[in-house]
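Here the complex is missing a single protein chain, while all its other protein chains stay put.
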Amino acid sequence: MSDARSRMVARAAREIAPGMVVNLGIGLPTKVVNYLPADFPVCLHSENGLTGIGPTLPHDKADRNLIDAGGAYVSTIPGSAFFDSAVSFALVRSGRLDLTLLGAFEIAQNGDLANWKIPGKFSPGAGGAIELAQKARRVVVMTTHCDRKGNPKLLEACTLPLTAKGRVARIYSDMAVVDVTPEGFALVELAEGVSLPELREATGAPIAIPAGDIPTF
Amino acid sequence: MSDARSRMVARAAREIAPGMVVNLGIGLPTKVVNYLPADFPVCLHSENGLTGIGPTLPHDKADRNLIDAGGAYVSTIPGSAFFDSAVSFALVRSGRLDLTLLGAFEIAQNGDLANWKIPGKFSPGAGGAIELAQKARRVVVMTTHCDRKGNPKLLEACTLPLTAKGRVARIYSDMAVVDVTPEGFALVELAEGVSLPELREATGAPIAIPAGDIPTF
Amino acid sequence: MKLPNKSTTLEEAVAAIPQGATVLVGGFGVPGTPFTLLRELARQDQRELVLVKNDANEAGMGIDHLIAAGQVRKLIVTHLGLNANAIAAMNEGKIEVEFCAQGILAERIRAGGAGLGAILTDIGIDTELAKGKQVVEMEGRPMLVEPALRADVALVHATTADPFGNLAYAATARNFNPLMAMAAKQVIAETETLVPLGGLAADAVETPGAFVDQVVELSELSQEYGIVRR
Partner (left out) sequence: MKLPNKSTTLEEAVAAIPQGATVLVGGFGVPGTPFTLLRELARQDQRELVLVKNDANEAGMGIDHLIAAGQVRKLIVTHLGLNANAIAAMNEGKIEVEFCAQGILAERIRAGGAGLGAILTDIGIDTELAKGKQVVEMEGRPMLVEPALRADVALVHATTADPFGNLAYAATARNFNPLMAMAAKQVIAETETLVPLGGLAADAVETPGAFVDQVVELSELSQEYGIVRR
């Protein structure tokens, strides 16, 4: 992982407040747990039927029946619980999920999120993403600021099929921490070494800049 | 229990075929189990969350957490299962309940059943009766042929609020076994000592009489 | 990481119940009824309550204390048959009573816990229970809309709990408890035994702690929990 990404993950880990129930999407979001203290009080949820996700295990120590939603062999901790898929999403939809960290293809300035389908290219199905994005109390995106071709992911409006409308509260990227406000994107922090013109260039929508010194991460 | 009632209960027990899942209503229906052989293969369901109902226990042997839907202290047998109230009625509504034996205030010749409310006199709520009567694969009534005042319970049409419409298949009374057919009530068997004129007198709707000798019970 | 601790005192837990709250109460007859939480609710005297429960317990037990003290505005139940006091209060207009088919009450609560809007069912069609309910056609068949029932508070009784709020129930004391424990803003569980984290195996958990807000260990089991000698 690049240095900017590591710092982004470390910064995103501070989203997690003591006592929260949290679902971490596959990929970058999963890595935030590495930045939490060992005794930090939090409940991690995996939508295939587990609360209290313990450390990932190597193949020779793994339990063939114990995976997370991304297929990684995980473990339990004292107080873990198993349940079926209906109970798992009951938790998500009924407001018991305090926070979800998700990846994104596109985020619009009104909080719309697209992260499951690129028509004609990528359409494997949304899995649990629509419910996580529609119903978690707080939806936070972790993503590179631009896609592989260098095109901005933060846009005035999404062009891809939506996952959820107006639900993204904040974005952690390798360039910045950005809030989604009723007035659109608002810069919160800049990654070290990124300039404001660089950020504006890489952002496909207006972005409000706070007065005074801009904190970095 | 009078002799006629005992014979009715014994006769009704023959409703239960090997392998069935059966719900027995409070009162007379519960007593049919006394007429089944010890190794008879059947699954008894109690709507408060139990399959595999074992014998009733005296207070000094009872488990305070183990009752049937009528509040009797029951026991388990090998293979019993506990579940919540949603699963319990899922079983009822999804067609897994082969048979229910219920009490009745009124049964109409089209199979309508009234057994939960007498407006102005008795309205404690239907509990699970509506789902049992609407969804069991076979609904059978066990009742005295007439009410305490001597009025017929088998009628051309119900006068009381319905529990379920057109669902009763058969009635076991202290006077007769009566089928509900598309043409109305049809006598199947007579209780010993009951004459056809007595039966007609006690029945509030036409009743078809089979040709030839009428079996008795 | 470590799972959060939610154990608290009886008094503090029940103090979280506001006046006028809609309260789900576990239990089918005696088993699974949270008698101690109900006694404390009677003592703290929150009023204008709407109680949702399978039944109204028996006279002198459980929610009957709240009805007798005039704390209850409305009951949503499946039957009142064993409580003559509750039937009298209903007939005298002291409390409003809404009857629900038993399994549909379970499903409405479950739907509340599952974040659904409603279920569609044909249960109650052709009966009084259909009166005043929204009807939707599905493939030409009428279905009743039974709205999800989500409450301010749920009071449940567990046999075993851990401090995170993972719960397990005994025998037929399970009944409505796991459904209600998912379906309220504030879920309060009383437990006969509080075990340390890890004391309840992950596959023995019947209500995952993520649904539960407060856990109260019972210091003793009052007579109400015992065998009823009729």
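Each chain gets a letter, A, B and C, in the order it is written, and its residues are counted from 1.
Quick note on the criterion: contacts are C-beta pairs under 8 Å (C-beta built on N, C-alpha and C of every residue); 3 or more make two chains touch, one makes a residue touch a chain.
This one's a predicted model, so the numbers in the text were calculated from it and none came from an experiment.
**Q** Which of the displayed chains are touched by the chain that has been omitted?
**A** Result for the missing chain's touching partners among shown chains: A, B, C.
**Q** Which listed residue, B:Arg11, B:Lys31 or B:His45, touches the chain dropped from view?
**A** B:His45
**Q** For the chain left off this view, which of C:Glu107, C:Asp162, C:Glu190 or C:Glu224 is in contact with it?
**A** C:Glu107
**Q** Mind pulling the chain A residues that touch the left-out chain?
**A** 46-50, 59, 62-69, 71, 73, 82-86, 88-90, 92-93, 117, 124-128, 130-131, 134-135, 161-165
**Q** Residue-wise, where is chain C in contact with the chain that is not depicted?
**A** Given the touch definition above, chain C has residues 107, 111, 114-122, 134, 136, 138, 141, 143, 145, 147, 168-171, 174, 202-204 touching the missing chain.
**Q** Pick out the residues on chain B that sit against the missing chain.
**A** 18-19, 21, 33, 36, 38-45, 50-52, 76-83, 86-87, 89-96, 135
Note that only the chains that are shown with their structure count from here on.
**Q** Check every other chain and keep only those touching both chain B and chain C; list them.
**A** Neighbours common to chain B and chain C are absent.
**Q** What's the chain with its C-alpha centre farthest out from chain C?
**A** The most remote chain is A.
**Q** Closest chain to the overall C-alpha centroid, by per-chain C-alpha centroid: which is it?
**A** The most central chain, going by mean C-alpha position, is C.
**Q** Taking the mean of the C-alpha atoms as each chain's centre, how many Å separate chain B from chain C?
**A** The computed centroid separation for chain B versus chain C comes out at 30 Å.
**Q** Mind checking the centre-to-centre distance between chain A and chain B? Centres are C-alpha means, answer in whole Å.
**A** Each chain's C-alpha centroid was found; their separation is 57 Å.
**Q** Return the residues of chain A touching two or more other chains; collapse runs of consecutive numbers into ranges.
**A** Chain A, residues with two or more chain partners: not present.
**Q** Indicate the residues of chain C shared as contacts by at least two other chains.
**A** Counting only residues that touch two or more other chains, chain C contributes 110.
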